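So that we are looking at the same thing, I have put the structure below in C-alpha cells.
Missing here: one protein chain of the complex. Every other protein chain is in place.
In order of appearance the chains are A, B and C, and numbering begins at 1 in each one.
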Amino acid sequence: MQATLEAIIAQNRALTAQGRVATYIPELAMSDADAIGICLIDGEGKTYLAGDTDIRFTLQSVSKVFALMLALEDQGFDGVFDRIGMEPTGDAFNSIVKLETFSSLRPLNPMINAGAIATTALIKGNSVAERFERLYSYIKAIAGNERIRFNERVYKSEKATGDRNRAIGYFLRDVGAIDGDVEEVLDLYFRQCSIETDVVGLATLARRLALGPDAEPQLSPEVLRIARTFMYTCGMYNATGEFAVKVGIPAKSGVSGAIMATAPRQQMGIGVIAPALDEKGNSIAGVQVLADLSRRLHLSIF
Amino acid sequence: MQATLEAIIAQNRALTAQGRVATYIPELAMSDADAIGICLIDGEGKTYLAGDTDIRFTLQSVSKVFALMLALEDQGFDGVFDRIGMEPTGDAFNSIVKLETFSSLRPLNPMINAGAIATTALIKGNSVAERFERLYSYIKAIAGNERIRFNERVYKSEKATGDRNRAIGYFLRDVGAIDGDVEEVLDLYFRQCSIETDVVGLATLARRLALGPDAEPQLSPEVLRIARTFMYTCGMYNATGEFAVKVGIPAKSGVSGAIMATAPRQQMGIGVIAPALDEKGNSIAGVQVLADLSRRLHLSIF
Amino acid sequence: MQATLEAIIAQNRALTAQGRVATYIPELAMSDADAIGICLIDGEGKTYLAGDTDIRFTLQSVSKVFALMLALEDQGFDGVFDRIGMEPTGDAFNSIVKLETFSSLRPLNPMINAGAIATTALIKGNSVAERFERLYSYIKAIAGNERIRFNERVYKSEKATGDRNRAIGYFLRDVGAIDGDVEEVLDLYFRQCSIETDVVGLATLARRLALGPDAEPQLSPEVLRIARTFMYTCGMYNATGEFAVKVGIPAKSGVSGAIMATAPRQQMGIGVIAPALDEKGNSIAGVQVLADLSRRLHLSIF
Partner (left out) sequence: MQATLEAIIAQNRALTAQGRVATYIPELAMSDADAIGICLIDGEGKTYLAGDTDIRFTLQSVSKVFALMLALEDQGFDGVFDRIGMEPTGDAFNSIVKLETFSSLRPLNPMINAGAIATTALIKGNSVAERFERLYSYIKAIAGNERIRFNERVYKSEKATGDRNRAIGYFLRDVGAIDGDVEEVLDLYFRQCSIETDVVGLATLARRLALGPDAEPQLSPEVLRIARTFMYTCGMYNATGEFAVKVGIPAKSGVSGAIMATAPRQQMGIGVIAPALDEKGNSIAGVQVLADLSRRLHLSIF
C-alpha cells in the first residue's frame, strides 16, 4: 500500500502545474501550488502517508458535510429538507441563478454554497460563538482534538472578501430560505470554512464516515447515510458526475485543494491535499490521485 | 384638456381595484390603494390637475433617470457605459440572473435595479451625505425646491428590508461592476428612492425632460437625449415594450405607483400616481390612463 | 448630402475588415466582406447613392418587419399579440432559453427568430405558395416591383441548414405558440428571408415607413406605428439599446449585412449594405455609418 501511494503521488505530482490555487480568498492564494500529499487509513485502521503530508490547510467546502450532519441532528430530516433541496445541479458551486429561476425558492442541495449557507443557518445556539463552538467540537470529536485548529487569518480573509457569499446570503433571506441576521449566518459560515487540519485529520474524518453507526463517536445511521449520499451525488461541485464515473466513491472537495474521500465497502478513509485547482474548483492532481487509487484498489461502490 | 383628464381619471379609477400596492417595503404597503391622480403641464406651460392630487409619494425607480443624468455629468458617456450596458431585458426589475449568465458581467441597463445601483455608485462626492445632497439638489433644481422632500420613514423601511438589493449590490462588487463600500452605495440608493414629491412635482420633472437643452435648468443635450432614450427602451420594467406600443412616449415608473411621462414633440410633461400595481410593478391604472391620454392627444412619438 | 454620404462611407470602409460575413448559411458566406454601400432618400424623395451600390442581397431579418405588418393586417392587433409578446430581450436573436424559462410560453417579440417564426405562421393563405406570394407582393408594392426578386440559392441554403430555426419551430409548436405544419411555417420563413433587393429597394422600403399612412401604398396608421416601434425597441438584435442611444432611429438589420433605417421626423429612408458582421449579427460598418449620419443630420428621434 505504501508503495502504491508513493507511486501514485509521484505520477501525479506534475499535474499540479496545470492547475491554479484559488485566488478569490487572498490567504488561499498563498498556498503552495506544487504541493501534493495523501493520507489513507485502511480497513484495519492502519495509517499510510505519502507526499507533502506536513501541510496544514482549511476545510473550506469539506466543512459542508459536517454542518449538514449537525443540522440534521439539530433539526431532523424535515427541518433541514423543508428548506433545502436534495438535487444535484450542473451549475457552478457559487451559482445564484437557480435560486431565481426555480419556483421552489429553495437552494438545490446542501453542498453548493447557497444550500450550505442555508444549512449552516440551521445549526442551533444562542450566538454565533456558541453555534460555531458546537460545530467545531463536533468535528474535533470525529477527527481528534489535536488535528483540528482554527485559522484566524483565513477567516478574516474570507470575511473581508466574501461578496458572492454575501449576495447569496441576502438573496436567501429575501426569498425566505433563511431567517435571522445574514451577517451572523455568513460569519458562522466563514468560520466553518476556516477550520484547519492536515491529511491525517482529513483521512480520520473520512474513515469515520466509512464506518458504521456504532464506531466512535457514535453517529445516527440516518445522518451517516445522508452524508455519504450527498457526497456521492453533489460532493465535487459541477464535476460530481464525472467523479462518480471515474472514481466512484463519496467525496467532498474544498477550494483549499483538499478532498475527503470515503470508501464504505472497504472501511477506508482518504485525505488528499494539492492546492492547485481545475476550473471547476477541485484539486486537479487530487482528483487524478483518487481515480488512480480507485482503479488499483477497486474502490468504486458499483 | 381639463375635461379630458377628468374623464380619463373617472374611467380608470375602478382599475385600481385590480392591482395591489407594493408590500415588500412595509411603508409602501400603507399607501392608499384606491387613489389615482394626474398632473399635466402642456406645451405652453399650463398646468392641469385631476383626481387625487394632494397625495405625496416617493420617487422609487423614477429616481433612476436623474441618477443616470448626474452620473453622466460626473463621469461622461464612457465612464458610465464602460460599466453599465444599454440593452433592454425581458427579465424582471430585480432579476440577478443575467449578471451571472452573461459573459460581460455588466448589468444590462441603468433602469433595472442592478444597473441603477451601479449607476448610483458613479455619482461623485466625498461621503454618502455629500453624494446624496448633490443628487437631491439636482432633482430640486429641476422640479422646484418646494415640491421635493425626503421621506425618512420610507428610507428607513427600505434600508431595513432591502435584501434583494443587498444581494445585487454584493454581486455587483464581486464581479467588479462596482467598487467601494456596498452598504454605502445601497444607502445612497435607498435615499434616492425615498425622495418624495407630488404629481405637480412629477409633471414638472417630466416637462423639463420634454423641453430642449436650453430651458431652465440648462441640461446637456446629450444627457437629455440619453435620458429620454432609456425611458423609452427600458422605463417600464419588463412591460416597456408593451408600453411603447400602447402609449409610445418616454416614461419611468416606480413601485410607489408613480409614472413620469414626457412627450417631447408636444413639449408636455405628465405625472401620474395610482399606488395599486400590476404584477410587473407598474401602476395598473396609471398605465391605462396614459394609454387613453396618448390615444386622445396623439402623443406617440411614432 | 452626396458629399456627406461619400465621406462617411470612405471613413467607415476600413471597419469592414473587423467584421465577418455570416457563415451559418453557406450562401451568405460567399458575400463580399469588403463591400459597403448606402442609399438615402430624403424628405423630398431625392435619392442619393454612395459606395458599392450595385450589390444585391437578401432581406433576412429585415423581412420580419413586413411579415409583422401583414400579420397585423390579417389577424388584427389581438390576433398577433395574444400569441407573441412585445418585450425587448437582452438575449441573442436565435435564443431559445426564454421560451422555456418564461411562464407565458409566448416568444418575447416579433423581431427575434422565435417571435418572427410565430408571426410568419399568422400570415393567411391556403398554401405556403399562396402565403408567400401575398407577403412577396406586399413587399413589392412598397419597394417597387423592379427592385425585388427572390434568391432561390439562398432559400435552398437556408432550408438545408436551418437547424436552429427548426429547433425553435418545433419548440413553438410544443408549447402551443404555433399550429399547423412546422416545416411549412419554416419553409415560408426561409422564403421571406430569401427575398432579394439592393440599397435603393431597401431605402425605398425605409422611406415608406418614414411617411404617413396616406402615402402610396396606403398603410394602416396603427400598423405603421407598431412597425416603427418594434424597429426602435427590438430591431438590432441584442444591440438594440445601444443603437437607440448612438443612432436613435427605428432600424432593422439582417445577417446579410443589410440595415433598413427610417427617420420619421425627416421623412427619410436609408438602406445600407456591408456584409461583414459584428458578433451580435449586425453589419459592423453599417451601424457606424448610421451613427455618423445621425450625428451629422440630427436624425435621432429624441
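Here is the rule we go by: contacts are C-beta pairs under 8 Å (C-beta built on N, C-alpha and C of every residue); 3 or more make two chains touch, one makes a residue touch a chain.
Here the structure is a predicted model, which means the values were calculated and not measured.
Of the chains that are displayed, which are in contact with the missing one across the whole complex?
Its contacts among the visible chains are A, C.
For a quick check of understanding: of A:Lys46, A:Arg225 or A:Arg296, which residue touches the chain that isn't displayed?
A:Arg225
Using the document's definition of touch, tell me which of C:Arg173, C:Arg265, C:Lys280 or C:Arg295 contacts the absent chain.
Looking across C:Arg173, C:Arg265, C:Lys280 or C:Arg295, the contact with the absent chain belongs to C:Arg173.
Per the definition of touch given earlier, which of A:Gly19, A:Pro250, A:Gly269 or A:Gly286 contacts the omitted chain?
Here the residue in touch with the unshown chain is A:Pro250.
Among A:Thr16, A:Thr89, A:Thr204 or A:Ser283, which one touches the chain that has been omitted from the display?
Checking the options A:Thr16, A:Thr89, A:Thr204 or A:Ser283, the one contacting the hidden chain is A:Thr89.
Using the touch rule from the top, list residues of chain C that touch the missing partner.
Residues 95-97, 100-101, 163-164, 166-171, 173-174, 182 of chain C touch the chain absent from view.
To test your reading of the contact rule: which positions on chain A touch the chain that is missing from view?
Where chain A meets the chain not shown: residues 85-91, 98, 102, 108-109, 224-226, 228-230, 232-234, 238-242, 244-245, 248, 250, 264, 300-302.
By our rule, only the chains that are shown with their structure count from here on.
State, to the nearest whole Å, the distance from the C-alpha centre of chain A to the C-alpha centre of chain C.
Once rounded, the distance between the two centres reads 53 Å.
Between chain A and chain B, what's the gap in Å when you average each chain's C-alpha atoms?
Those two chain centres are 46 Å apart.
Got the chain C residues that touch at least 2 other chains?
Answer for chain C, listing residues that touch two or more other chains: there are none.
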